[in-house]
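In this view, the complex is presented without one of its protein chains, the others remaining in place.
Labels run A and B following the written order; every chain starts at residue 1.
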Amino acid sequence: MTPTPRPHPRPTARLAARLVARLAGLAGLTAAAGALILAGAGTGGGAAWAAAATPTVTTISVAPTPGKAPNLTLSATVTGDTATPVDFYVTTTLFGNPQLVPLGPATPAKGVATLTWTPTWTGNETFTAAVANPATGKIVTKAAASYTVTAATPGMSTAQANTPKPLATFGRGMVGFLLAIVFAIWATLLATLWRVSRGVAKHATT
Amino acid sequence: MSASEEPVRFTGIRRAEQNLVTGEDATAGCPSGDAGMPGSGSGCKLSRRSLLGGAAAVGAAAAASAAALEVFGGSAKPAAADTSSTAGSSSSGPAHQWAMVLDLRNCDGCKACTMACQQRHSLWPSQEWIKVYTMTTAAGGTYHMARPCQMCEDPPCLYVCPVGATFRTDEGLVLVDQDACIGCRTCMAACPYEARYFNWGDPKPAAKIPGMPRSPDWPVPQVKDTVGKCVWCADRLPKGELPACVAGCPMGVIYIGDLTTDVAINGLGNVVRLSEFIRDNDGVRFQEEYGTSPRVWYIPGHGQDLNSDSATA
Partner (left out) sequence: MADVTQREQSGDGYGDGDGNGNGNGNGNGYSHGDGYGHGDGHGDGDGGLRALAMRPVLRPGRWWAPTVGVLALIVAWGVAAWVVQYHRGLGSAGYNDHAFWAIYIADVVTFIGVSYGGAVVSAILRLTGAEWRAPLTRIAEGTAVVTVLIGGAFIFPHLGRPERILELIYRPNLSSPIFWDFVAVSTYAFASMVFFYLPLIPDLADAADRVTAAGRPRLGRLYRLVSWRWRATPAQRRILSGSVGLVAIMIIPLAVSVHSVLSWAFALTSRPWWHESIWAPYFVVAALYSGIALVIVIVALFRKLYGLQALIGERHFVRLGFILAPFGAAYLYLTLADFLPGGYVGDHGVAAVFSSVLVGRYAIGFWLFVVGGCIAPLLVIAIPRLRHTRQIVAAAVLVDLALWLKRMIMVVAPANYGRISGLFGSYHFTWISVSVTLAGVAAIPLLLLLLFRVVPILSVAEIEELAHAEQQVHIPSPAVIPAPTPVGVNTRRQPSDLLGRPATFDIAPETP
């Protein structure tokens, strides 16, 4: 493992940087640096957040993607500033308290941001669409909706990476074969002892 | 020894429906790669009858005990096949396939994970179930790398255990039944990650917690002259709690996750989509060349301080 220098927020900067990174779809250096430049510029990017232009997520809707089960299409309606990407989340309780799992960003087109998501678990889930201030990382607007996910596909499988071990495929046959050999050896030894004891006793007289 | 009849006393995790007799996905069974080999899945089942016949062949008359039936029994389903078999509906099959991601970009080698683990499991200082190695690169740089149990999908330690004391749950955790371990240490020889630690003398005393008897997922206190290893705090996971090392890492390096739901979280509350996180950050698995298919991904890095980086930017 060669360590590659990768900028990543220290804990102090994390809360802000996390959302920044998320905003950029976790694209790493470029996005993070870009966001920080934005933040640093202050007067430029920040100007887009004048009160009149503040975006508002009014609704979020969830529907099956036609013809691509079990995918879901998440749609968020945005008013105001529609240039800032909308982040989609789903709530999980896998690790205790409800937590938002980022599903990815989408830039609104004609006031509607859409994202396709392949569910990885089923159940009645809460979906959230939110827009964060690129400068502070704070969520300024959000909307949530419930939807019952009925079909899901596992998110990740590692099986494809494995090269099968050639001897392992013998499996049962090899074990059975070896045990049969061991059995034959013990049987032969015991039979030999039996044959000698019986034979010698039987032929004691010529 | 009574545990040999009741080898698993689980609090929350179901034992894998996996044939421990042959290791099944070991040399005598199906590799986990079988999942990618059409039609091979059914060919790797060892019937109870044939195995009992085989046991008799080695003169093992005692094989007929109930415990033996337990060990011999079970369908042979490699865990990797489990993952794919759940396609279409994650409600059938195991709910979770646990995984870890270690974001080394944040690791400064403070060993808080090691200490949290040792405290929780009452371990001697030398028993570093999660061990932080300081590595040196060819160019002279250093980075820190925490090594928990890699929870291999193709675990060499499981295959070589002569009595099936090491087993794999259907949620992908490789655990040790210390009440069955005979202390042969072949697993220590087999593990390419040196993740196993033997109790060479008396284990560190541990206060008894009511309602928590020792079990493979809660191996506290350790058992003298048997092998122990990182269990990813298997008793906590079903309860939605974070393993001690994950919770104890002040840098948020260690993410515990679930391959099935594709979610991972670290001790600072950062939630990520597991597959995306690994893919976008070039996550790699340690020592892939051994074909063990670990469940731990590392994101390379050396504890760099992003603040200072950005300050110069």
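Following the convention adopted for this analysis, a contact is a pair of C-beta atoms (placed from the backbone, for glycine too) under 8 Å apart; a residue touches a chain by one contact, two chains touch by 3 or more.
As the structure is a prediction and not an experimental result, all values here were calculated from the model.
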Note to self: One chain isn't displayed here. Which of the visible ones does it touch?
What the structure shows: A, B
Notebook entry, point to check: Of A:63, A:109 or A:185, which sits in contact with the chain we cannot see?
Noted result: A:185
Note to self: One chain is left out of this view; which of B:193, B:218, B:255 or B:277 touches it in the full complex?
What the structure shows: B:193
Next item on the list: Decide which residue listed in B:226, B:260, B:275 or B:293 touches the omitted chain of the complex.
Entry: B:226
Checklist line | Among B:100, B:161 or B:231, the residue in touch with the chain that has been omitted | finding: B:161
Note to self: Counting contacts across the full complex, list the positions on chain A that touch the omitted chain.
What the structure shows: 175, 178-179, 182, 185-186, 188-189, 192-193, 195-197, 199-201, 203-206
Checklist line | For chain B, residues in touch with the removed chain | finding: 1, 4, 7, 20-24, 26-29, 51, 54-55, 58-60, 62-63, 65, 67-68, 70-71, 126, 133, 147, 156, 159-165, 180-186, 188-190, 192-194, 197-202, 224-226, 290
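Methods note: only the chains that are shown with their structure count from here on.
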Next item on the list: Would you tell me which residues of chain A are touching chain B in their complex?
Entry: 1-14, 17-18, 25-28, 32-33, 36, 70, 92-96, 99-104, 120-122, 151-165, 167-172, 174-176, 179-180, 182-183, 186
Margin query: Quick check: in the complex, which residue numbers of chain B touch chain A?
Written below: 22, 24-37, 40, 43-46, 50, 53-54, 57-59, 80-81, 83-84, 86-91, 96-97, 99, 103-106, 135, 137, 141, 143, 145, 153-154, 240-242, 250-252, 256, 258-263, 265, 268-278, 280-282, 284, 286, 288, 291, 293, 295, 298-302, 304-307, 309-310, 313
